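Note that this complex is displayed minus one protein chain, with the remaining chains in position.
Going in written order, the chains are labelled A, B, C, D and E, and every chain counts its residues from 1.
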Amino acid sequence: MSKPKLIDENGLRVDGRRPDELRPIKMEVGVLEKTDGSAYIEVGGTRIYAGVIGPREVHPKHLELPDRGVLNCRYHMASFSVDERKPLGMTRREIELSKILREALETVVLLEEFPRMMVDIFVEVIQADGGTRTAGITAASLALADAGIPMTDIISATAVGKVEGTLVLDINEFEDKYGEADMPVAVAPQLNSIVLLQLNGRMTVEEVERGLEMAQAAIKKIREIQVDALKRRYRVEPEGLEA
Amino acid sequence: MSKPKLIDENGLRVDGRRPDELRPIKMEVGVLEKTDGSAYIEVGGTRIYAGVIGPREVHPKHLELPDRGVLNCRYHMASFSVDERKPLGMTRREIELSKILREALETVVLLEEFPRMMVDIFVEVIQADGGTRTAGITAASLALADAGIPMTDIISATAVGKVEGTLVLDINEFEDKYGEADMPVAVAPQLNSIVLLQLNGRMTVEEVERGLEMAQAAIKKIREIQVDALKRRYRVEPEGLEA
Amino acid sequence: MSKPKLIDENGLRVDGRRPDELRPIKMEVGVLEKTDGSAYIEVGGTRIYAGVIGPREVHPKHLELPDRGVLNCRYHMASFSVDERKPLGMTRREIELSKILREALETVVLLEEFPRMMVDIFVEVIQADGGTRTAGITAASLALADAGIPMTDIISATAVGKVEGTLVLDINEFEDKYGEADMPVAVAPQLNSIVLLQLNGRMTVEEVERGLEMAQAAIKKIREIQVDALKRRYRVEPEGLEA
Amino acid sequence: MSVGMEKRGYAIKIMKNKVYELLKMGKRIDERALDQLREIKISTRVVDKADGSALVSLGKTKILTGIKVEIGSPYSDRPSEGVFTVNAELLPLASKTFEAGPPDERAIELSRIVDRCIRESRAIDVEKLVLIEGQKVYMVYIDCYVLDYDGNYFDAAVLSAVAALMTCTLPVYRVVDGRVEPVGERMKLPLRTIPVSITMALIKDKIIVDPIPTEEEIADTLVTIGYDSEGVLSAIQKSSPGLLPVGIFKEMVKMGLVKSSEVRTKLEEAVGRGG
Amino acid sequence: MSVGMEKRGYAIKIMKNKVYELLKMGKRIDERALDQLREIKISTRVVDKADGSALVSLGKTKILTGIKVEIGSPYSDRPSEGVFTVNAELLPLASKTFEAGPPDERAIELSRIVDRCIRESRAIDVEKLVLIEGQKVYMVYIDCYVLDYDGNYFDAAVLSAVAALMTCTLPVYRVVDGRVEPVGERMKLPLRTIPVSITMALIKDKIIVDPIPTEEEIADTLVTIGYDSEGVLSAIQKSSPGLLPVGIFKEMVKMGLVKSSEVRTKLEEAVGRGG
Partner (left out) sequence: MSVGMEKRGYAIKIMKNKVYELLKMGKRIDERALDQLREIKISTRVVDKADGSALVSLGKTKILTGIKVEIGSPYSDRPSEGVFTVNAELLPLASKTFEAGPPDERAIELSRIVDRCIRESRAIDVEKLVLIEGQKVYMVYIDCYVLDYDGNYFDAAVLSAVAALMTCTLPVYRVVDGRVEPVGERMKLPLRTIPVSITMALIKDKIIVDPIPTEEEIADTLVTIGYDSEGVLSAIQKSSPGLLPVGIFKEMVKMGLVKSSEVRTKLEEAVGRGG
């Protein structure tokens, strides 16, 4: 299988984007019936539901903490979300990402506000087209906000990739597969800090720095879309109260 | 593999039975040493042990109910009970049937008579020749009676099948494999109600109705064999008391 | 695969030993940082770490005993410790040997000295060249002593084998594979009793008796090496106190 | 085990009487008629990476099914048939009563009922899924995920799985020297009938279709019946404890037949539009 | 882990003294002599679907073994040997101390002891179980289910497995063009010896054979020894904690030899009659 061309003569990517261009993004808050908070996100072909249940009693009991809440997170992919059917059950990758997402969210959730209680975050990947962990954490943050879980900031995230030596924003699966690197970044923008950071692939020190700057710029736009989705969710409430 | 002939020119079945004829049935109560109640059943080539343990303390503790007992049921087949060796451990089919049997038995067991306690029912299929779930629940009812668990009725069961368009009673495995339908039916005869009902296969509305009537007629005979087995178990008691 | 010659014309074994000769043995006590007691053993190519943690609270709680402690033991082999890579997770052999080792050690540990507490013994086989269970229990005894767990005796062990009709001491893996029998023996020397005994292979009544005598003689030497290793561990303590 | 038992206490009895009083007046707690299903919404081809997919809402119950087709070996006792399997997962975000982890008995029962409706109605023409007899066949993996659970996952899952099957396509292969090569085209999955299930609850002497959770909790029992396009039954499952009088069940069989035909029409229209 | 420890308390000590006083008078709590086994009952060919089967009672301990024979591949380092495996399950209806679920350490130990008695005595002539060297061999699955547990499942399981082996038959195949075809006949499973195990308990200085649960609980230790038809040992297992003086063990080896021969005679008679 010869490696396909990922950047054309005009400097455009396989899906016609410029290197620093995000894919179309769609977010909706409050999409599930039985959670305490939920969100749906589409980033290009990536489609994810996030749901939050809690605070509720800790189960099993012995994991309860007297002075703070417990945050759980499950990142899970539908079997048909990827090219080759994913086996049922949790893969090692899903277990690692569940940990990474939980730790990033733990950074902004005010756990001390719900001692002896637990909050569950479920991230369900319906279709994976690159950037599932960053789209997943972006949606999970909206779901936490929707559930009214106290947080110091709302997390926004995207991935920077490297394809044919060029740094590109928000890589899709094709670019991830044939490219040189994938660096997912999640940020707490108001706290001006990274909360999730990984790198798979080869990047120089200088590329990592430049990539972070691209991600930070993009995250501003993602933040706006998040805020807009939250507003849409809650702008109808006054009407509801009048009805 | 061409489909074998299941009804001969005289209207008889592969094992020589008429359509509405049961296979030879043998039941014995009190066959195991360490249970609180037990029974053994043979229906044609189908051979099953049922054992009941309890009421005893609920384990794990958090499943305990303050106002009623908990009923558990495990339907399990020996690896050599079927034509192709069954893998060790519980298959999905065994898990489904465990649920179905438990729910049917729950219908007649007076759970409120043993709050905070649990009763376990074990159905062990030694050889499977069709009708294992119906023979299993018939034996389990005897084992519950033998254990002195309070019940509103004793369940009796059989399966109706359809082979070459003919409704037949108590289908054996060969008929199940090459026939068109299998409809297991368990009844609480004194309450005149169905407690377990499934259908695998194709039957018209009219056939289902007619099949139920065949099953109800057969269940009267099965009930007699059950009562007889219980009597045999307990007829020696008065002597025992005198001794 | 023709069976190789295991005893040469001079009556020597494949590794040049006489039938009643042990392989070089090395023991060291206190080799791990985070256990409460530990030991390392080499017997020929067999290399094992043993670690003891406890007494500590019993987990899960419901296994706690009011009048005595609980002893747990896990015998586990590294995937690369054997010729064909061992699959990850516990094999049936490892589960059986964990039971056998625990029961042998339970015989000498004064469980009533730590009621409501638990002691964990971990035996990690780094390389297996025959006699892993006997070397493992020998090391585990040292680790228990190092952890200060009260015991009535320190267990010492070796295996007797039969190769080409000759009884041989401390068989290596090659002899185990091509030989006729392997009889691991663990003894509480001061109590003059066997605490672990198994046989895999064919031995006559007379051979078993003679084999036990060979094992008892060898165990005296192993005991000396154990005592020496414990002395080395603790001889520096007075200096330490002075410093 | 003994799932749901703890719910049934005194409060349940009061609720049951209240619901029954309504039923006697021909009304349900959500205003529906006794034999009225909730609104059905069907979107197909919602997951591009799947060979077939459908998102179905039955009221607020929402189930996503995706189908993946692979090439594999047939079962040795059925060399001239393709293979399909059904799996169902009750995602923990769909209900506070679902837990993460391997499928529990409810999820297994659900997958087996969906399987039975499809298999026993002979909906998939498995004989057309053979590439090389006894060696290579299409393997069709039908995976249902419950995204929102507001009662009656049985009918929603069957609808979702069947809608996904109706829009499922397979890559066409040709056989060259005993090996299969993709031709570059796709064909429709061969279907022979459109199975539909109807779940009914019995509350005292009243039968209702498509129960919501409150109705499921107070119901005397629950029955799911699968029908094919000809009105022949392919599956029955009494899926909860409770007495089911024979006469009541006979009524259910007939009521289910009528409703299944209604539902099938909606399904065919929706997929026809979308597909 | 640490199974059975909780039982051993003060009550155990009193019982032990009581039992020992009886033993000193040559009696056991169930009236047997110290070296007397309980009654053995053997029924073979009890499961038609199995290729071999036996239901064995040793007193009130009852174990059913069924054997299934398939065709499979040999181990790569033993291309000219057939394969057999032994599995044992402690069914939860056999004792209130057994639990449903995957085999625990007791069930695994039991299966491995049965395996050792058969394997190390070379009872099954695995070289006669080869159809095509390195490619196709008979796979013999020996599965033991404990139906009633009243002590000493070791000896009952070995008896049950060996009785099933003695009546086990295999379909005969011929090799045609590198493939195997059934001939339509069956042959006996080739056996070279009849392994039997004897389990003995030590109570203070008294050795008893075939202990019941009360004796197992108070015993200082338990030892199981397997013997082949020539009286050669093939397996030893000290299967519980406790001190075993060397002299006592030597007595056990001899006592076991005598008893094993007695048991083997019964087994051969029973299977001869039934088989």
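In this text, a residue touches a chain if its C-beta (ideal position, glycine included) is under 8 Å from a C-beta of that chain, and two chains touch if they have at least 3 such contacts.
The structure displayed is predicted, hence computed values, not measured ones.
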item: Among shown chains, those touching the left-out chain; value: A, C
item: Touching residue (missing chain; options C:Ile7, C:Leu22, C:Leu63 or C:Ile126); value: C:Ile126
item: Full-complex contact with the absent chain, from A:Lys5, A:Lys99 or A:Lys220; value: A:Lys99
item: Residue touching the undisplayed chain, where the options are A:Met77, A:Ala140, A:Ala188 or A:Ala218; value: A:Ala188
item: Touch criterion as defined above, residue of C:Val14, C:Leu63 or C:Val82 at the omitted chain; value: C:Val82
item: Of A:Asn72, A:Ser141, A:Ser156 or A:Asn172, the residue in touch with the unshown chain; value: A:Asn72
item: Sites on subunit C contacted by the missing partner chain, in the whole complex; value: 32-35, 38, 45, 47, 49-51, 53, 56, 74, 76, 78-83, 85, 88-89, 120, 122, 124, 126-129
item: For subunit A, residues in touch with the removed chain; value: 1, 63, 65, 67-68, 70-73, 92-93, 95-96, 98-100, 102-104, 106-107, 111, 181, 183, 188, 191-205, 208-209, 212, 216
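One rule holds in what follows: only the chains that are shown with their structure count from here on.
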item: Minimal step count in the chain contact network, subunit A to subunit B; value: 2
item: Chain of greatest Cα-centre distance to subunit D; value: C
item: B-D or B-E, whichever has more C-beta pairs in contact; value: B-D
item: Option in B-E, B-D or C-E whose residue-number contact pairs overlap A-D by over half; value: B-E
item: Rounded Å distance between subunit B and subunit C, as computed from the means of their C-alpha atoms; value: 51
item: Whole-Å separation of chain centres (CA-atom averages), subunit A against subunit E; value: 58
item: Touching two or more other chains - residue numbers and ranges from subunit C; value: none
item: Touching two or more other chains - residue numbers and ranges from subunit E; value: none
item: Chain contact graph, described as a line, ring, star, complete graph or other shape; value: line
item: Contact pairs between chains, per stated definition; value: A-D, B-D, B-E, C-E
